[in-house]
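In what follows, a single structure is set out as structure tokens and then discussed.
Left out: one protein chain. Kept in place: all the others.
A and B label the chains in the order they appear, each numbered from 1.
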Amino acid sequence: MKLGLVIDLDTCVGCHGCATACKQWNTSGTIGPLADKDPYGREPVGSWLNRIRSYEVDDSPNSKTVHMPMSCMHCDDADCVTVCPTGASYKREEDGIVLVDQDKCMGCNLCSWACPYGARELDPDQGVMKKCTLCVDRIYDEKLPEAERQPACVLTCPTKSRVFGDFDDPESEVSKLVRERAGKALMPELGYNPVNTYLPPRNKPVQDQIDTASLKDTVKGWVNKIIAR
Amino acid sequence: MSTVKQQAPLNEVSQAQADIIAKDLPEFEEHAKQDIKYTTCYMCACRCGIKVTVEDNKVRFIQGNPNHPINKGVLCAKGNSGIMKQYSPAKLSAPLLRKPGTERGAGEFEEISWDQALDMLEKRLRRIRETDPKQLAYFTGRDQMQALTGMWASQFGTINWAAHGGFCSVNMAAGGLYTMGHAFWEFGDPDWENTKYFMMWGVAEDHSSNPIKLGLKRLKERGAKFVSVNPVRTGYQAIADEWVAIRPGTDGILALSMAHVLLKHQLVDEEFLVRYTNSPQLVMMKPGEVGDGLFYRGDSEVPQVWDLQKEAFVDSNLPDITPALFGEYTAPDGTKLKTAMSLLIEKYMDEQYSPEVAAKECGVPAEDIERMALEMAHVAFKETITIDVEWTDWAGRKQDKFIGRPVSMHAMRGIAAHSNGFQTCRAIHMLQTLLGTIDCPGGHLAKPPFPKHVPPGIKPAKEMAPMTPLKSPPLGFPTCPEDLAINEDGSPRRIDKAYSWDAPISCHGLMHMVISNAVKGDPYKIDTLMIFMANMAWNSSMNTAQTIDMLTAKEDDGEYKIPFIVCSDAFNSEMVAYSDLVLPDTTYLERFDTISMLDRPISEPHAACDSVRIPVIKPDRDVMSWQEVMVEMAGRLDFPAFTKEGGERKYKDYKDFIVNFEKEPGIGFLAGYRGKDGEKSLRGEPNPRQWEAYEENEGFFEMHFDMNQRYMRHANLDYLKLAKEAAWVGNTNQIVIELYSEKLQTFRLAGQGLYDGPMPTEEHHKERLVKYFDPLPIYYMPLEEQRIDREEYPYHAVNQRPMFMYHSWDSQNAWLRQIMSQNYLFMNRVAAERDGIEDLSWVWVESHNGKIRCQVKLMEGTNEQTVWTWNAIAKRGGAWGLDEDVKENKDGFLMNHLISELLPQKGDNMDRVTNSDPVTGQAAWYDLRVKITPAAPGETGSWPTFDALKAQPNAKQSPKMLSYSSHKNVNLLRSLSDILTRGDK
Partner (left out) sequence: MHPAFSVLTFTVMSGAGYGLAALLILGHLLGINSLQDSSVLLTSGILALVLITLGLLCSMGHLANPKNAWRAFNRFKTSWLSREGVFAVLFYPFFLIYLIGIWTQGAEINGFFSILGLLAALIAIVTLFCTSMIYASLKTIRQWNSSLTPLNYIVLGLMSGSVVLAAIQASLSGSASSILYQLATALLVLGAIAKVIYLFWIGKPAGSTINTATGFTQASVRLLDQGHSSNGFLNNEFGYTVEANKIVCLRVLMLVVAFLIPFLLLLSGSSTLIVIAALLTVGGLLVERWLFFAEARHVVRLFHGDQRT
């Protein structure tokens, strides 16, 4: 299996729901806790596994606002794993999830340097690297209802802009979406082969205008019709 | 009850693999130790159903309830941050009394017991109630229990009660209720499943949170067109197919100009207008005479129409008549008559509403105005949908289908918070009505208990007497000057001057005026101000800096001008410091609550729904929910509705009250699981196990309507019978949509001196009534703009809350503040470059009311004449458990300081008039105009600044490092052999 996410930039409104759902689930999850330094102070900085950035594409008046949630792309060629000296970082053979074994990380930051997507953050309290687990502690938990065996971010997304699934299965929803909507990888030139794929904003629908000949200038032009109340 | 089917994320093939993989994994969660509980979110007013996993009285996970009608399993950024609210160090832990001898605002409190606190409150309230009940002003914020607090005020006997609607969106509510008996948001929704063209007006990332997001996704999936009219392109506007960057406050002219285009092309749904609206009704043309502009009734009590077949005047409410939609007629007494539709056409066909003229005012190109109107007409008339369902109309006639004109709209704060917002809302509803898109498939659907008759039949209370409940609720819907709460001399009776000539149809009160009026003693002084869930000493007030001064203002004798302030809050908010008695509230996860059918429940268009909150966490502090305090106080003060005949207390507590109180036989706060055994819906005798029934049903009740009850409910007998049974409407008469508002005309006549009843004496009141109480929707320049030099203050300044803090009165949250703890003043890049203002520079922003310093951020997606910011990011140091030097305090800013609660001062008699919509009293906080100048070198940081507030006695120290977890993590270990042997990947 090759598990990952499809993110629809056509519908993401940048609400940050996925980011806090992720924080919430994972702070008590297998990779938790996700510490917050100075939470009530001037520079509150916590470890987050998913962040949303907003961009404006093109100049006024043709510009467009795009919200871009980003978390680990679970790359096929994950240099973060290659560079890890301790073996704490690894890509699971069975499903392609890139994980950090919290007990083995020495906090050297090198994996975060190797990651082009800013997906890894050092925990300010424990000094070990945190990253998206694709909610490995949800998706296989057979005690959860089947429909809820999804990453927390996907479960919560109010515009359903996030879809989770198996990219190896050509019939999966993610595979279909990538085909139908011409899904794109970010920064493909680096050759990491990220699994997570972004669906670009769709073209605007073209709406017909009604074709009318009758132009009226005054109320006199209106003729009563017999309409029974 | 329906459940939303959620698809499993993996296909069969993948699932089989997943099952194998699962076997090798450790048990991450100890499910046996976890409880699943259901309640209703309260991180904002969206009221999503939540499923909370709890272990050891700690929250493991808050997720959307997949079965819930509002959010269908999804949850926003706030809902997902509930844990940080629950574990905030700023939670109040015991009742607080301002230390004798200390100043209000100094934040010096001593903890007292609940017995002491309640005794003190009881004593004070009893004295007021026995002497002069209006001396109690009781105002609440964004609470969702106005049915209870309003009833409490009625029983107490004070008309000085309202919630926050007056500065939120009363224009939206009133505009709809006075036109079609429902409105946007809690009153109605677009038909997300069927609409093909959706126009969103002035929606600031908010109302309503998750349903809109779910709805927009549905539109996008179906390829429907989404047009957004908004000066700022963030959030929802970012994904719109067309962004209309309108100049703030001019939406009315845009809507009316689109109406102009429709009329010009004769593109209106004439059948809809004849059958369902008052547009065929005949209006008397008697300029300068009593009765001018009112409907012609002849000898009947009912407005008359001209029957084309009978060629006679007939009562407009009869079935099977054929009313003339257009034309001039003469009454037997010689009075000239015109159909309302003829007046409407005459008015809007005028050049002043042409796209070319409108474009100059609103900044939307004329060709776009024309095109959008014609696009909507295409969808309405050429892409009509029908649903073949037999239904019964208001007259009992069978109809074989519902006709859907799949154009829908949604509007909110950006429309409402202008002083022309009421008429703009009316204009938008007129546009919807001309297209025939009201409560039809694909159109704008009402949500039960709406629609109601136009307007709902409750009149505001105006009489008060000691120890006497009010005869009607403090808030209602005036239909003529007689309904105003004014004295013989025309002076206001209410402390907020609601229902006075300043704002006759202020159906949500004017919370924004209470402190200012009470301090000035205009119209009178009060003894006690009781505030719940509103941060009046900070972001809930206009003119914050001066409001803080007012809260601490003293008389010559040293007594505070507002002698006693009580507030209930769960957190150490800015308001706490300015209160004399503070009653610590529970958090939303610790309380019982109802989102009641008597209020604005959580209904969906096709289902009547309400919901509850049930505690999922046991409080670790000495706190009591405000509703519990309300019921307790009502019992102590022997309110009639809370007392048995023998004088004994009727309700033991809030839960008991909710179950057993009946407004009328069988109708209570909760509509579900009624009747002795819980089998009855909507109406039924009290069910002693009602709370348990809600708990068993995941905290909500949902009753779907039959297909024949789902549309055209203003004229659908199958529906109206149900609505009457449920006490949503008083009778099953057709709800006639009022394009022409005779009710407004009565006020206008009063202004003209042509009314047989109360009339204003002051010139400015007369003028305002004549100008703004037009029975047909109008556009006028917002009042602040009318009274300032527009050249001097060239920019509009508006604000909105970010989605992740929207409508959160206590969003000071350790996770959410990481997303944003400083707000900027956003400016269009082109405009800023023209003015020489650099990105991230500090500027002074000045209005007629004052100035602030803040930091600028440039962007593309903002109207060039508009600056804006995220509201309520700024906090006072020390409040909410924050350090003194936080960005919220040092760099963030409130735009509120610039906004006056009064109109710009010109030395005339309007100086005392509220800065609000002249019809509804809606706070006009989007009317603001400003000028912007670069700050001098070295001038950085926000201004004005305020001293840090003190932490409360026994407050928890805010941690320097937070590592929240409900249990020790179960790490997924990688084996040493894998580490040593694996190759590249």
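We take it that a residue touches a chain if its C-beta (ideal position, glycine included) is under 8 Å from a C-beta of that chain, and two chains touch if they have at least 3 such contacts.
Because the structure is predicted, anything quoted here is derived from the model rather than measured.
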With the missing chain put back, one of A:Met70, A:Val136, A:Ile210 or A:Ile227 would touch it. Which one? A:Met70
Among the options A:Leu5, A:Cys72 or A:Ala88, which residue touches the chain absent from this view? A:Ala88
Touching the left-out chain: which of A:Asn109, A:Asn193 or A:Thr218? A:Asn109
Extract the touching residues of subunit A with respect to the undisplayed chain. 16, 19, 42-48, 51-59, 62, 65-66, 68, 70, 79, 81-88, 103-110, 112-118, 121-122, 124, 126-128, 184-192, 198, 200
Note that subunit B touches the chain not displayed via residues 818-822, 859-861, 887, 976, 979-980, 982-984
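The definition used in the following text is that only the chains that are shown with their structure count from here on.
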Per the C-alpha means, the centres of subunit A and subunit B lie apart by a whole-Å value of 31
In their complex, what parts of subunit A are in touch with subunit B? 1, 10-17, 19-21, 23-25, 27-42, 44-46, 48, 54, 56, 58-61, 63-67, 76-78, 81-82, 86-88, 90-91, 93-95, 99, 101-104, 124-126, 133, 136-137, 139-143, 146-150, 152, 154-161, 163-166, 168-169, 171-173, 201-202, 204-205, 207-210, 212, 214-219, 221-229
